[in-house]
Structure formats: structure tokens, C-alpha cells
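The complex appears here without one of its protein chains, the remainder shown in place.
Let's turn to chain A:
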Amino acid sequence: MAEQEASGRKPGAYFPRDRLRHPPAFTPGYKTSVTRSPQKPLVSLGQTLSEMTGPVFGHDELGPLDDDLIRNHAVSGDPIGERIIVHGHVMDENGRGLPGTLIEVWQANAGGRYRHTNDGYLAPLDPNFGGCGRCLTDDAGYYAFRTIKPGAYPWPNSTNSWRPAHIHFSIFGRAFCQRLITQLYFEGDPLIPLCPIAQTIPDPRAIDGLTARLDMNAAEPFDCLAYRFDIVLRGRRSTLFENRLAGN
């Protein structure tokens, strides 16, 4: 923003979403999508203020342990499992870091069990692990949180479907049209190519973009390993000219 204003340019419409980059709605290998996918084409909408604005969050809304899943549900000690840092940058398609962006994460525990009413998997809950957290990106768009590496788990799709280890990510950006939910996978996990959900994405490079890399440089020696996961949200045009969006 500051850079754009200094050069006299104004931020304009967001780039159209590249739907070939994303999974289609109807992906029969992932059975639940069959009855939950619209059959009619999406209606393309020229962006207005409604799409180019979105909620703004402040640090005062976050608690001191929101970004620390190792501690934020601890009752009698630390949770069991592989201690990791997950970190990276949130940027737009122009390569600009996005400051003040809310990231929310949720995940299973080390055994693949979620702390959720509807999860009946036999692997036990961890009394010291909740599995949810959130953070705001800093001025450079950087984020980090600390957690336990989640375990794989079975799910009722085919008779022997297992999800790769993954962490769910919810990201806001600056505008409602940038809103995104996705999943982080871990480098080298042999379940990724077998997963009907990961494979809803047609482009292998886009799946690779969801695969966090082991990042030894960010590990804390004798404490925890680290994974790097960068997130790219939609970019936007900028223009030297007044546009008519605001009704002038």
C-alpha cells in the first residue's frame, strides 16, 4: 500500500482467480463432493467494494498463547508428539508481503485424533492438546506458530482411505475475495499421492505448493524441528488513473 501510494498508483481490482489452479467442485474420487458441488456455472462478478474489502483484525483480539499449540491447551504438561515450528510468509501474487493477516489453524493430535464431538477414531485424545491456534502476520507478512506434528488418520471414503498428516489453514488477506482455506502437507509424506482430497487438485505443482519443507535453519536445537510454508493470496492490479469504483 505505502509503496503504491508513494508512486502515485492506486490499488485496483484483484486478479481473477485461476480456477485451473484450484480443485474443481465435482471430484468424485472425494465422495462427499458429489452431492455438495454446484452443477451450474459460477456467475462471474465484477468486483465492488463488497468484494475488495474484508474484516480487519487487531493484536488485541489475540491471546498470548494463541500461536502456541504446545501450550495453549496444556493441563498437566506438554502434549505428546513431535515438536515443530511452522512458519513462512503470506504474500500476494505480486510478491508483496501481506501484513496484519489473520491465520487460523486446526489439526489432529500426534495420533491423528481431533478434539471434536464428531471424531470417533479409536486413537486417544491428548489431554494436553487442543489443536487450534491463530496468529497475525507481521509487517513483512511473516507468521510462525508452534505445535505437534499431526498424525495420519483413516476416514470413510473408500474402505481404506487415510489422510496424510496435515494442518488446516484459514487465511484472510485484505479483501473478502482473497479468503482462502487450505491444508498444509509435510514434505516426503507417501500418503499425499494416495489421498483423494489432495488429488482433487489437478496440477501437481499446486499440490507441491501445499507441501511444507523441512527447515533445519529454523529448528531450535534440542527442542523442536521446523517446517516452512509460504502462502500466496490473490494479487491485484494497480492503476495511475482514477477508477469509478467508488461512484465518483
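By definition in this document, contacts are C-beta pairs under 8 Å (C-beta built on N, C-alpha and C of every residue); 3 or more make two chains touch, one makes a residue touch a chain; residues count from 1.
Note that in this section contacts and distances are computed from a predicted model.
The complex includes a chain that is not drawn, and of the options "Ubiquinol-cytochrome c reductase iron-sulfur subunit", "Protocatechuate 3,4-dioxygenase subunit alpha", "Na+/H+ antiporter subunit A" or "Tyrosinase" the UniProt name matching it is "Protocatechuate 3,4-dioxygenase subunit alpha".
Of the listed positions A:70, A:84, A:105 or A:136, the one in contact with the omitted chain in the full complex is A:105. In the full complex, chain A touches the hidden chain at residues 11, 16-19, 21-25, 27, 30, 32-40, 42-56, 61-63, 65-66, 72-73, 91, 93-95, 104-108, 114-119, 130-134, 168, 170-171, 176-177, 179-183, 197-198, 200-201, 203, 205-207, 209-210, 213-217, 230-235, 244-248.
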